[in-house]
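With one protein chain withheld, the remaining protein chains of the complex are depicted in position.
Take a look at subunit A:
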Amino acid sequence: MYCLLQVLLQKNGVSNGTLYKKTFIEHFEQAPMYVAVFTFVGFAVGTIFGYLRDFMRAWGLEKRNIAAEREQQKDFVPLYQDFENFYTRNLYLRIRDNWNRPICSVPGPQFDLMERVTDDYNWTFRFTGRTIKNVINMGSYNYLGFAETDVNALKTVTIELEKYGTGVCSTRQEMGTLDKHVELEKLVATFLGVEDAMVFGMGFATNSMNIPALVGKGCLILSDELNHTSLVLGARLSGATIRIFKHNNMQSLEKLLRDAIVYGQPRTHRAWRKIIILVEGIYSMEGSIVRLPEIVSLKNKYKAYLYLDEAHSIGAVGATGRGVVEYFGMSPDDVDVLMGTFTKSFGAAGGYIAGKKGLVDFLRTHSHSAVYATSMCPAVAEQIIRAMKCLMGLDGTTQGLQRVRQLEKNTRYFRRKLHEMGFIIYGNDDSPVVPLLLYMPGKIGAFARRMLEKNIGVVVVGFPATPITESRARFCVSAAHTREMLDTVLNALDELGDFLHLKYSRYSKSSHPELYEESRLELED
């Protein structure tokens, strides 16, 4: 196993290094062999114990805590297969207390958790009534720090809530288009630099209800391996053919494009009606940024369409927070469909699709959401308007730009320090999503619990959201985090890393970055 430190130059046959205006550094270091061995051993032990416990439960030697079917319906076909739930019952349940932790304050850089204990090994939870105050929040998607309760900041939202109420009770096409929605759509279009935009009430639903409106039978969807569930669901519901290319791998994508155009649809060999490429700006589990310049050059060469999901990247990357398009110095006209959500960087809820006027007009008439689903709450729309105005500087301050700069500084600092300490971190150096690899199942629970004891709330992810051997802890850096908070977290990580032996990296960088950033390493595949 060898390190894959990717410095983009001759990769993917693109000899034109000028496609990228700045260095693109991504890390996906692989751990030593013994780590993989121990991970599998860990899962094997868990499985054996799982079978043992199931056996004891079946024979009544252990109490059954699982909810059961009604007496009157015992002879119905069982709703769940026992085997499907094996993983949930025996592996997930052991460390279940690290997820769904309820909070009782604003999800800012620090929050208050409700204290929760279990008397029966995570089958049920009980609230003690106490709150754990001022836990540092490294888990919420609060990149620009707009999740705040400052009275001045929320002044306009309060006014609009008083004026409009909470609900809308109608769909966009019937009686649900408020003047607030029109204002918001104009603002989003100006922010992104496109002709028009349309907003929807839920980010997940934006993908799952609009992709079927854009493509149908006879079209081809080329989707990245690690795309989000909403993109996969939207692609499936559309009825088009789906082909997957390896994560961020341009050779794989080009091969699929060539084969698709040359050989046409399977069996009939008719030409495809259209080809659409689905990618995300920042992938939330890997922290990697899409290789946008190369994808755009491929798409122009092969006449395909590009759908870019900027859920995590809008507001979080780019010199003024305009997303990956600005980050790579490209024009928004290069991307056919710009999609994003307001949940992460704007502290609200909902999603948008932006692009040329023809596209947005089509969606206004044919989107499932416009016809059948309720429109966005006006108070939430106002929150997005005020956050966007702040970001664009329209409120007269430079606060927006300061937030973007602060996020960039925090991200670089955090990542650099983690590399220096010797952890294995995935992803691009500029991405505020920082996955720290844990690998072994036992360490997932230990890590999260010990961090909570130190008053830091982290998010851990395991199978099935990640490959089975690559469980990780995922940190979301925020512009609202101060240097002291980050230092507290880093010190805690240092201690815990030594205690749990998490520092797998063999290439911990020195604290003199200038020495290695200038070298160009040959890459191996």
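The working rule: a residue touches a chain if its C-beta (ideal position, glycine included) is under 8 Å from a C-beta of that chain, and two chains touch if they have at least 3 such contacts; residues count from 1.
The definition used in the following text is that contacts and distances are computed from a predicted model.
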The chain that is not shown, which UniProt protein name from "V-type proton ATPase subunit a", "Arp2/3 complex 34 kDa subunit", "Small ribosomal subunit protein uS9m" or "Serine palmitoyltransferase 1" does it carry?
"Serine palmitoyltransferase 1"
Check the options A:Arg273, A:Arg449 or A:Arg483 and report the residue that touches the missing chain.
A:Arg273
Give the residue, chosen from A:Phe191, A:Phe204 or A:Tyr504, that touches the chain omitted from the document.
A:Phe204
Would you indicate which residue among A:Val35, A:Ile95, A:Ile132 or A:Val168 is in contact with the undisplayed chain?
A:Val168
From A:Thr23, A:Thr118, A:Asn134 or A:Thr158, residue that would touch the chain that is not displayed
A:Thr158
Residues of subunit A (touch criterion as defined above) contacting the omitted chain:
67-70, 72-73, 75-81, 88, 92, 99-108, 111, 114, 137, 139-142, 146-149, 151, 154, 157-158, 161-179, 182, 201-205, 208-209, 214, 228-230, 233, 236-237, 258, 261-262, 271-276, 302-305, 336-337, 341-344, 346-349, 358-359, 361-366, 368-374, 377, 379-380, 383, 457, 459
